[in-house]
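Only one protein chain is missing; all other protein chains are in place.
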Amino acid sequence: MTDTAHKGSIQLSEESRVLPSGEREFMMDVSTADLEVNMGPQHPATHGVMRVLIRTDGELVTGAQPHLGYLHRCAEKIGESVEWLQYLPYTDRYDYLSAMNNNLGYSLAVEALMSVEIPRRATMLRTICAELNRIASHLIAFGTYGLDIGAFTPFFYAFREREWIQSLFEKICGARLTYSYIRIGGVFNDAPPGWLKEIAHFCDVFEEKWKEYYTLLIENHIFVQRTANVGVVPREMAFDFGLTGPMLRGSGVDFDLRRDLPYMIYGEIWDAGAFRIPVARGEKGTLGDCWDRTWVRVVEMMESLGIVRWCLDAIEDGPVIGEIPKVIKVPAGEAYVGIENPRGELGHYVVSDGGKVATRCRVRGPSFTNLAVLEDLLPGTLLADSIAIIGSIDIVVGETDR
Amino acid sequence: MDFQAIHDHLRARGAPGLIAADEPRAPNKKEKDPGRSGHSFVTVEPGKWIEFLTLCRDDPRLGFELLIDVTATDPKADDPNLWVNAELLSVSHKHRLSIKTLVPKERPVIASATAVYRAAQWHERECAEMFGITFEGHPDPRNMLLPDDWVGHPMRKDYEFPKEYHGISCE
Partner (left out) sequence: MEREYLLHRLHEYLAPEWVPGWFLVLGATLIGVGLVIGLVTFVGLFSIWLERKVSGHIQCRYGPMYAGGWHGWAQTIADGVKLLLKEDLIPKTADKPLFVLAPAIVLGSVFGALAALPLSYDFYFGWLDLGLFMILAMSSTTTIGVVMAGWASGSKWSLYGAMREAAQVVAYEIPFGIALLVPLMTLGTFSLVEASAAQSGWFGMKWAIFQNPFCIPALVIFFTAALAETKRAPFDLPEAESELVAGFMTEYSGIRWSFFFLEEYAAMFLMSAVTAVFFLGGFETPITAASRAALGQSHLVTQLVCAVTLVTKAFFGVFVMMWVRWTLPRIRIDQVMTMGYKYLTPLSLLCVLGAGLWETIFR
């Protein structure tokens, strides 16, 4: 581990040293300074506008300093000036790749302050959409990670399935990326006829494709060589940095909010045995390396199919939104609700003073917390490995910056 | 453990700085109590912030390995205090704890939790720039999301938006 007392700017190497005898030693030969390279804000591999200042000695990275804030859109401040329901489209836009889960997190937090009954059909639809969104998000993580490593083709295959999911979402709520579908009190639209059947068909097709993706990229020898034993996050480091989601499970910690602190009907689904939690076992190298994290994401896609199928069997007719007034006035109080986003724990801390507008709407983004390990992981790796590490953290800069 | 049990255990262990537990209560017209909805949390003295967090992390029955969030709230423009909230999560015992402490606005200083959890480092940087709280002992107090030369603390309720920034109008 490098010295973690980071100063404001990266310091250059010294040009003279003091020997134990007290004499000063001068470097008489060619002085080679470390190269300071700026990765980003525009870079194909930083998954958004993020800047990482890297100091390298040849190909070896000796220091890294991420600079965020290029995509900061003041979501939390806006939360204090718009009404409760009007804030929902803003929640779509922080982790725009898993917008359903963002909507869900915010709605659950506000519902924790209100006493509104969510109809069962709404909960089922919420679960289906959240899990399909998890699959879509992991498909992007898998595809773009392949792209970072240099495998151009799995990206196209992953996007083919994601297009299908997006068209499914378009049928139910009209939007392909930023849905605002899961609202306070339920969901805003019922499933059109044939939608549930199409999802069942999608599950069957996706199961076959998943096996192809696994063999094509995850088991590919070159991919394994590039990602195994790279960016190892041991268990203690994962705890210390507050990592959650696939980063935590990739380090061998068996914890998933859906099973351990269940929200909505996940407790019921777990008891029915519809899904399992993949926890990395260090199959292809050290436990907690990039391959383990990617493996966790890919296997999670399969498990989400199990949840979706259970919901398709158990769903019944009924209303899709609870009794909420047109203008929502949330009773005074505060609550924190954390859900399992595809990237980790997405937490919303909402404070209300009884009015139409929130007093505080704090968003705890998993990408923001997970990214903090970069300063400690990158030094000591090669430049190509730093790309692999950044990709395996699976960040969305919309969420790091909010 | 549920919240009651956690709070009882904290009191039994003599947790440093523990003030009280705040639980949601229904409105009571008789006592003119508007009530409070939501989730429970404990309030802690700011001076004993670090010791409290260390106890939460190290106590075997509490076992809060993960610091989920450190954030702040400005409840009202005329409120003399800022709230500093921390969220803890235990992976082994599968329970959560919300902690709140009050920090006065004239002197918003609190010890940095980086020594206890590395996760606090980035969260505290964001808090510092948004609310103007100084986290003593923080190893890297730079601005996180705002530019280095930003003036003011945006998340305060009495914050005034600048008219322009480097010649760009902010109207």
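Every chain is named by a letter (A and B) in the order it is written, and numbering of its residues begins at 1.
Just so it is clear, a contact is a pair of C-beta atoms (placed from the backbone, for glycine too) under 8 Å apart; a residue touches a chain by one contact, two chains touch by 3 or more.
Since the model is a prediction, treat every value here as computed from it, not as a measurement.
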Margin query: One chain isn't displayed here. Which of the visible ones does it touch?
Written below: A
Checklist line | Which of A:87, A:106 or A:223 contacts the chain that the document leaves out | finding: A:223
Checklist line | Touching the absent chain when the full complex is considered, from A:90, A:157, A:188 or A:349 | finding: A:157
Item checked: Hidden partner chain, touching residue among A:105, A:146, A:185 or A:288 -> A:146
Item checked: Identified contact with the non-displayed chain, of A:172, A:346, A:374 or A:387 -> A:387
Notebook entry, point to check: For chain A, which residues lie in contact with the unshown chain of the complex?
Noted result: 35, 37, 43-45, 58-59, 146-153, 156-157, 160, 217, 220, 222-223, 225-226, 382-385, 387
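The definition used in the following text is that only the chains that are shown with their structure count from here on.
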Next item on the list: Take the average of all CA coordinates in chain A, do the same for chain B, and state the distance between these two points in whole angstrom.
Entry: 24
Margin query: Using the touch definition from the top, list the residues of chain B that touch chain A in their complex.
Written below: 24, 34-39, 41, 65-69, 71, 73-76, 85, 87, 89, 91, 94-96, 98, 117-119, 121-123, 130, 139-140, 142-147, 154-155, 157
Margin query: List the residues on chain A that touch chain B in their complex, please.
Written below: 4-8, 68-69, 72, 74, 76-77, 80, 112-115, 239-244, 248, 253, 255, 260-261, 330-338, 345, 347, 349-354, 359-360, 362, 364, 368-369, 371-372, 401-402
